[in-house]
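One protein chain is absent from this view; the other protein chains keep their places.
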């Protein structure tokens, strides 16, 4: 075992997969000589050369399309968005080409799109967005969003080995803020499987990404007042691990869904709807969503703190449910 | 009063608004000389000239961006996507420029984007999509989706007069298939207000667009077996008219949500989550969603029929709820 | 460049096959037998036949919707394509997709996504893979004159130029994008001038001369194959039907159509074959018969083929499905 950061975990996954499989390569803006805006691919250019760590022109649609084309003829490209926000420029290629290839004409498109996403970094509206909502109604894509260094590595490896287009949401706020013990040997975290971050019995807090840590903070406080929270870390957000969600709800009968995305049309809406459909009889109270308000991400610290869901809000929601 | 089709209603709204307000103009591919792929703007070129009915190069992002720029200096552009599916190419401009202008720097962006959407026309994956899901997690946009000719006209007029970017989802399947009596005089249908399409007391069927007619068919059958369905036609799907939804649920205590969009991450998820959050105590059964399965829209008639929600599915869902 | 007689006859055969096949599609459409829409390449068949036939077996095509010649040449049979139009299970995509939305990676054909020019970046990616792996393969991508106005056109051209990728970009300049004439699409005289922005070699060829297109494509492929980078080839031609079979194309001046009718690519080729004594009238009649038979068989096959099971549409979303436990 060794201790590494979330960012290092991503770097290791990329490095190991590139060493293992010559069809894996990286492309994007400033990923090569510079090593990436967040330095995730630092040293890769020297190690793998300019054709496997490819600095592209400033053209997200172009390089995402190119990733798709390369994938169709046997490569496993990992495309990096400099910030997840710029994925909007590649939206068409992802939604209409990558997502539909296999269904339409049977061709696998094994690409990974790395999307450094999320706020809490005073980045303002264009460097803080949660982009999973753009793709949440698009059949054919898979979306993962690790909360821990362990999962960051294991999910990225799984994504690279997967034969479908995977959007890999890596939370910028976690890059250097969290560390995990991870095994020396190769491992993957399977796509499509949630994990129980904390076992509990009174309420299920269903979340993913940086909010897993917010939920954990809240759970600690709540534990102090005798409430046992179960935290479900979704890990894969498309498609959802319905079974894990249902199992937890059947146990706790109370649900708080937490995400950093804005509320309307977020992943939480789908989770809530699934629970209503499938576990209605088990529910002992309303399904509460805690999410960012429906605005772009504001820049100033005061406003951003209101924007990003805080442990206090989770605590309040759980307490409300406990009164049910 | 006079009887016109859904398509004619759209045409009339455009024509009357252009006659009323010189700042209204139309741009898009083949909207001018040709009168639009669906002939919505037939005769406009002759009437308003090539600068108010502007044939653009094949470039959705370019002309949507241009619409935004024109709006920022006082115009009220109506951009036509030839098929809604091509809106993916303008995604970035809509999501990052239009949607965020007002919040970020206080500038109003009064554009309307007409999106001829929906399936049941054997159009396959690229000429049948419901695109509202792309934008459902994007604060700053408004999305409307009329089900009737009356609303098609009134909502388009409201959209044109609105100061925010509005995506106007016009269902291609309805163009020439439905007719309404509409007043001779000017009227609008306010954005943000749902309507009760059919009053009822046993169950609320919440829906919009072409599915309002599917729900109506189902309701007729159900009425025969003594079930009184209330049909809520959302009309505006972003932001939702929460009050109308809640009022209906409080009355009927049972909910079926119906849409043509694919299920995961659809509007129905949000509606369901809102109800769970706000009306939990009023619910006498699970909230059931009827929606398209999570795949692209298939081409062959056999498959498409399975894909598009049918009255039978609604009937089954209601009957299931009635047993609760 | 010398072309073998055999190849010339094949070019002629594919021109005919494409024309007759699409003529048949057009009739079937008007008989209401085709689901959805129907688009043909009438008058411009030389483009897809020329650049398609010039490919090697291992190359990759990223076509657009007026490229019927490419589909046929790559080995996607008329039978499978006809069944595709009928929405049958035996169609190229098993009924999932229709008409021109054809792709089969086993035949080196990347599926056409409706969104025009999307296949320019995708084709570029295939070329990138070839270059990375040191393979002597090329990619070709095609779009219309209208398609060249899209951002993806620009991003792909630029990227391919910067990285000197083994790709050839074809433009079927048929003078209209749906109803939009060239003068509302671009300010340049030749679409080929678009390539100046990338310092990319380009060529404007007679889009109704299959031999010229074949030669230009072949040459460009060889340059690309040998590390010389991309080429852009504009084929000037004229769309002789409406945009689709339901469009009467009133907006096209009749004289323009009259003028281009005389330049028909098939008549052109017949003249060429006769004048150069490569084929006699009988040879061509033989080909015509062969083509006729092939299409009849295709239609019979399509007619007789079963429709997909209604639930087939629920399958195949993912290449790596996620087991629900």
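The letters A, B and C name the chains in turn, as written, and every chain counts its residues from 1.
The definition used in the following text is that a residue touches a chain if its C-beta (ideal position, glycine included) is under 8 Å from a C-beta of that chain, and two chains touch if they have at least 3 such contacts.
Note that the structure is predicted; figures quoted are calculated from it, not measured.
> Out of C:200, C:269 or C:322, which residue would touch the omitted chain in the full complex?
Missing-chain contact among the listed residues: C:200.
> One chain isn't shown here. Among A:57, A:74 or A:190, which residue touches it?
Considering the complete complex, A:57 is the one touching the chain left out.
> One chain is left out of this view; which of B:4, B:18, B:71 or B:84 touches it in the full complex?
Selected residue, touching the omitted chain: B:71.
> With the missing chain put back, one of B:47, B:243 or B:312 would touch it. Which one?
B:243
> Given the full complex, what residues of chain C touch the hidden partner chain?
These residues touch the chain not displayed: 149-155, 158, 161-162, 183-189, 193-200.
> In the complete complex, which positions of chain A touch the hidden chain?
29-30, 33-34, 37, 55-62, 82-83, 85-86, 88-89, 121-127, 293-296, 298-307
> By the contact definition given up top, give the residues of chain B that touch the hidden chain.
Residues in contact with the chain left out: 25, 51-52, 54, 56-57, 59, 61-75, 77, 92-93, 96-97, 100-110, 139-140, 142, 162-164, 191-192, 239, 242-243.
As a convention for this text, only the chains that are shown with their structure count from here on.
> Taking mean CA positions as centres, which chain lies farthest from chain C?
A
> Where in chain A do residues touch two or more of the other chains?
In chain A, the residues touching two or more other chains are 92, 96, 100, 103-104, 139-140, 239.
> By residue number and range, which residues of chain C touch two or more other chains?
Only 93, 96-97, 101, 113-115, 151, 316-317 qualify.
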